[in-house]
Structure formats: structure tokens, C-alpha cells
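The other protein chains are all here in position, but one chain of the complex has been omitted.
Residue numbering begins at 1 within each chain, and the chains themselves are lettered A, B, C, D, E, F, G, H, I, J and K in the order written.
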Amino acid sequence: MYGKDRIYKKVELIGVSSNGIEAAIETAISRADTSLDKLSWFEVQNIRGHIGEDGGISEYQVVIKVAFELKE
Amino acid sequence: MYGKDRIYKKVELIGVSSNGIEAAIETAISRADTSLDKLSWFEVQNIRGHIGEDGGISEYQVVIKVAFELKE
Amino acid sequence: MYGKDRIYKKVELIGVSSNGIEAAIETAISRADTSLDKLSWFEVQNIRGHIGEDGGISEYQVVIKVAFELKE
Amino acid sequence: MYGKDRIYKKVELIGVSSNGIEAAIETAISRADTSLDKLSWFEVQNIRGHIGEDGGISEYQVVIKVAFELKE
Amino acid sequence: MYGKDRIYKKVELIGVSSNGIEAAIETAISRADTSLDKLSWFEVQNIRGHIGEDGGISEYQVVIKVAFELKE
Amino acid sequence: MYGKDRIYKKVELIGVSSNGIEAAIETAISRADTSLDKLSWFEVQNIRGHIGEDGGISEYQVVIKVAFELKE
Amino acid sequence: MYGKDRIYKKVELIGVSSNGIEAAIETAISRADTSLDKLSWFEVQNIRGHIGEDGGISEYQVVIKVAFELKE
Amino acid sequence: MYGKDRIYKKVELIGVSSNGIEAAIETAISRADTSLDKLSWFEVQNIRGHIGEDGGISEYQVVIKVAFELKE
Amino acid sequence: MYGKDRIYKKVELIGVSSNGIEAAIETAISRADTSLDKLSWFEVQNIRGHIGEDGGISEYQVVIKVAFELKE
Amino acid sequence: MYGKDRIYKKVELIGVSSNGIEAAIETAISRADTSLDKLSWFEVQNIRGHIGEDGGISEYQVVIKVAFELKE
Amino acid sequence: MYGKDRIYKKVELIGVSSNGIEAAIETAISRADTSLDKLSWFEVQNIRGHIGEDGGISEYQVVIKVAFELKE
Partner (left out) sequence: MYGKDRIYKKVELIGVSSNGIEAAIETAISRADTSLDKLSWFEVQNIRGHIGEDGGISEYQVVIKVAFELKE
């Protein structure tokens, strides 16, 4: 594959899940997968979360960039 | 709302206005509002401006990221 | 043009070429040109590359942001 | 004052106001003023905002650091 | 809630746990919860860890900022 | 204008005003205008301010870079 | 130990694992452990991953710096 | 000590001294020591200084973060 | 030369050329050379460019810092 | 290849050449190739250069990180 | 002084001295003092140094920004 002219696009998504950091990333990836072409890789930009009324972590919010190749 | 799996997308926009920083942000938001789903929040990335022939500020250019929830 | 309310959008692209850094940027720009409105400028974000089996550079990968005006 | 040994502390606050960026900073400063010693200066860290149901900016959220001298 | 003048404070904490990244964050949150007002959200600043005599990871150290609203 | 070899210089200025962020930028621009060639644009680097004895904001200090074309 | 002259070295490693972020870190640490002196700590630099043909995350790639003391 | 759940807090201080960078750090540490629990380490964030009427350095201002363990 | 007290100054320039990145740097250096003392080195800060009506790159804009020694 | 546990190492090199940016990168890669295992990719960190007595660019200095897989 | 419209300029200097970091800063300040208006403050940007033939530090090179008020 290497050496051939091609072009990728990156979009910035935020995945949210109450089940931890990897689960939040997977949420973003799975949703992106249905609306974008073939995805290639992701890069974590930021990890955040919300704290509920009970003082516990109610959800993780992970900002990622997802890259996919633009087909001709 | 918190605790439910969901996904947001961020897009990067530049609003331009001769009426100051807030006006430039509002320009970007108002235009974005017509082409994107329900917007949720914005983050200022950069504040710039152009200086006219008369040495005064002819416009403010504010780079923002706008986030909105992706609906299923 | 300056002084008029308007809005730009930036998208993040990665151009790949075996012919050097400028060629990689041009790859991204030329492809973007066919799918986006009138492009205005680009900003280089990152310069990377792949090293082939023979120990030479098989391609340059240049991450850029491309900006274009959103028409009403 | 310069040349004398002394110590300052910085705290990070977020002021929120629907009236623009300066108003959000003033909100944070005015509240800080009642609970901290004599304030000296502030530094803007981040400018964000919320977008309401009507697609307009419902509030500005400005993250600042506020510094004040620790008295002996 | 949006649109009302209010103020948040952020404090920087480091949670330590031998049970992974989320566990280290939860350690910091749970302790913070007992001494601060109602917490709102956290932001991960840095992820580090210590390596024990046996060459394994003996603990994760996660630096976070925790935000909470200042009540009048 | 585009496509012609030319050179710009950037200088770093701090404008101070008690009338808000835009006013501080304008102070820097107006003074720069009298001693430099034709100015072209500015970029905000940092927004700070001083807090007076009464706990209010006595002035805004905005660090900007100002660019202007070097004439032959 | 503190107060004694000594020197540490940091090396940059990327651990890859299909089992999540902590597993990727442990992969890097365990391999580093066999070729370096006694390791002391690690710092996460970047979290990335690859997305497979099926649209799922095929692996996590975590860039870390690992520090170890240089013995005399 | 490693491996046990615990929590640290970081505060941001500015030490000022006319006797150089280390003296400014020591000023911040010595004052912090009297009002906080047992301190553990510091990290230099920024080194600045003031220049007096005679054109010499009248004082060094060093911004540090100081960390200390929160006791149960 | 090393070991002798001396002082350098850095200025920020933007070189523009339609012939690529190195040509844009050389434009800035050549112009700087006629108005400043003996130049010593440059550091690339940013690489940008303009896209023309035809969708091609009409020029490269490279922001550099140029350093030169201040003579007594 | 994806999905298999493995580990990469990054080293930081500076390639120097009078023939431009790509030539400087190639210098670093070609030398690295003889002393390291199979190289995989590089990332440009910084682009600098030296200015000669005649006011022209005598060489480009490009700081890169080179990554290669650690074999078992 | 606070509250009055005014403007400062920052210039970037590198002071070099074989006598340590503070001495390198003082070198830059003392030379700047003779060619600029009344200096106000400095900010350290970067600390570097050269290593001589004997493996010892032959000089410290400290990059600073120096600010001074522009008089009307």
C-alpha cells in the first residue's frame, strides 16, 4: 500500500459511556463506522467524565480523532 | 441525560464580523445552526483580525470548534 | 472582502506522496478540491513518513487543515 | 514592592454569564473576591459557551486563573 | 441551568491505584467527594505509573482536574 | 497579490485598556499604526487583566502579534 | 534515596495490545524490562489504535516514556 | 509506599526573591510548608522576573506547582 | 566562540513564494539579510499556503524566527 | 500484522544537509538505517537551519523521531 | 499606573554566559538595557547550553522575552 498517492480525512468525535475509557472509544468508533467509509485508526485527544449526584463517575467522555481513507 | 451511551461530533468553523469577538462567534454559530443538527457547545480556538487601510480593525476572525450530538 | 460577515470551515486531511512534502500537500489539496467548495488556504499540522524495506523513505504523509468559505 | 520576598497563589475558576466574555470574567472575579484575600491579576485559560435550544448562545463560560498574594 | 450567572472552581488531584487507570481516577474522585462541594466533572491531565522491583506496574498515577460549583 | 514573493514581519505587543478586550486590542493596534508600515493582521496570544483595590477589573491586558509587510 | 547525586535516562516506547490501554502499557514495560536496567516509572505520551476491516478496534497503541536509573 | 491507594493535591504558587531562581522556589516552598500538609515535590511552570529602574533584575518570580498527600 | 558572553536577538518573519517551502524560507532570509546584522540561524514556526481560483497552491507562506548576534 | 502484541522504540535524530528539508530527513534515515533494526516510520519534530557568511542558507537541520520494531 | 491606556512591546533575546542561568539572563538584560527604552519584565522561554571539548558545560544560553513600555 505504501508509496501510492492517496488522501485521508480526520474527524473529531466524542464517545460517551458509563463503562470506562475503552468503552467510550468503542462507542465513538461503532457509530462512526456506520456513517463513514472504511475507518483506519483513531487518536485519543482528551479524556473527561461526569460526576453524578452520588459523587461517583456517571460516564466517561473521550474525545478522539478518527481517520479514514477518501476513495476516488 | 448523563450515563447514556452517545456520540458527539466537533467541527471547526471561523466566524467573521466587524462587530467584535462575540459577534464573530455568533456569526459562526448562526450559520452552523442551519446546516447541522442541534448544536451543544463551542470552544474558542483562536482570535485573530484584519487591519484595514486606515489602520483600524476591519474585522474579527474567531476560530471555534462547535460540538453537536449525532442522532441515531 | 474584509469587513463582511462570513464563515469558513476547516477540515483535516492527510496527503500522501512518494515525491516529497510539497507533493503530499498537493495531493491532499487536489482531492479536496473536487469535493469541497472553493478552497482558501491550508495549514500544515504534522509531517511524517514511512520507511520501506530497503531503508529508504517510501512516502511522505503530511497532515494539513484546509479552509474554505461556506456559501449562503 | 518589587525586590521583597513574597508568595502568590493561583486558583482556577470558571465564570459563567449570558452577557459575553468580559461579563463571564467579572462573574468569576466578583465571587472570588468575597472568599479570597486581595486579588492581584487574572489570566484567561479558555473561552467556551453553551448553545441553547433556539440555536443561539445561551451563555459564555470563561476559565481563568486568579492570583492573590499570601499574607504572612 | 444554562444562562444563569454562576462560578466553578477546578482543583488538581492525583489518584493512585494498582488496579488501572479508571480505578486511579475513581480514587481521586471518591476522596475529593468528601471534602469538596458537589463535584461536576473531571479532566484527565496526565497518566503515569510506577514500576516495581519485579519489573511489573505497581501502580497507576492519574493527574486530573476536578470541577465543582461554588455555592453562594 | 497572491503568488508574488514577499516578506512580512510580526511584532509582539500588549495593549492595555480598562474598557474590555476589544478596546485593549485597539489600543495596541492604534499605537503600532503610527510607528510601523502598513499593518495587515493581528493574532491574540494571551488575555490577562489586573484587579484593583475594590476587587473589580481595573484593566485588560491583551498580548497580540501584529504582522505587516516589509516593503522593498 | 533523595538528596544523592544520580542520573536517570528516559526512552520512548510504543506498546501494542488488542486487550486495552493498560495491556498495551504492560506490553511495553514487560519487553523493556528484559533489555534495560531496573525501570522506575513510565509516563503516557499518546493513546492511539487501529480499526480493523470489521469496523472494530483491532489494537491499542500506547506511546510511553520509561525511565530507569543509570548505574555507575 | 507504592501500590497503596492514595491521593495527592497540587497547588500553584509563585515564589518571589531577589536572590535568583532557586531562592524564589525556596520562598514558595517555605511559605507553603507552614499552611499545607507534608509537601512531596514541586514542578517549575514558569520563570519570570522584574527589571528595576536601574536596568538590573530586581527580583525573580518562579511559578511552581507543589504536590502534597491528602491524609485520610 | 563558545564561552564568551554575548547576546542574540530573534525576529519573526514570514517568507512567501510560489516555488515551495525552501523557496519561501529563502525569500525571508534574503530580505532579512539586507536590513539586519549578520544572521546566524532560523527556526521554522509554521507552514501555510494559499489556494488559488484554479484549486492549486498559489503560494507557500512559511513563518520563521531568524536569530542574529547583537554587536557591541 | 495488526492485533498482535508487539513493541516499538522511537529515537530522536537530527539530519543535516545543504540540499533542503527532504534531503536532511534522508540523511538521518540513511545513517539510522545502518545501526538500528528495521525502521518503520519517522515524524518531523522541528525544522531549522544555519545561515552562512554570505547570508544564504548553508544547511537545513531537521529533527525527527524514527520508530522501529523491537524484535524478540 | 493601572487603568491607564498604554502599550508594551516584547522582544526575544538570547543571553549567553559561562556562569550559569541567572548570569545568562543578566547578560541579555544588560545589553538590552542600552538599546531599548525602560525595561519592565522578562519571561524565560528556553534554557540550553553548549558542551565543550572537555565534556563540561562551556556556556548557558537562555532565551527570554523582554517587555518594555512604548512611550508616546
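We take it that a residue touches a chain if its C-beta (ideal position, glycine included) is under 8 Å from a C-beta of that chain, and two chains touch if they have at least 3 such contacts.
Computed from a predicted model, the values in this text were never measured in an experiment.
Looking at chain G, the residues touching the absent chain are 2-11, 65, 67, 70. Interface with the hidden chain, as seen from chain K, comprises residues 20-21, 46-51, 53, 55-57, 60.
Contact residues of chain H toward the unshown chain are 21-22, 25-26, 29-30, 33, 38-44, 66.
Heads up, the rule we're going with is that only the chains that are shown with their structure count from here on.
Of all residue numbers seen at the chain D-chain H contact, under half occur in both copies; the interface is built from largely non-matching residues. Annotation: the I-K interface is duplicated by D-E among the options D-E, A-E or B-D, judged by over half of the residue-numbered contact pairs being identical. Inter-chain centre distance (chain C to chain J, centres taken as mean C-alpha positions): 22 Å. Computed from the mean C-alpha positions, the centre of chain E lies at a distance of 38 Å from the centre of chain K. Mean C-alpha position of chain F lies 44 Å from that of chain G.
Residue positions of chain D touching 2 or more other chains, listed in rising order: 11, 21, 50.
Inter-chain contacts occur between A-B, A-C, A-E, A-G, B-C, B-D, B-F, C-I, C-J, D-E, D-F, D-H, E-G, E-H, F-I, F-K, G-J, H-K, I-J, I-K.
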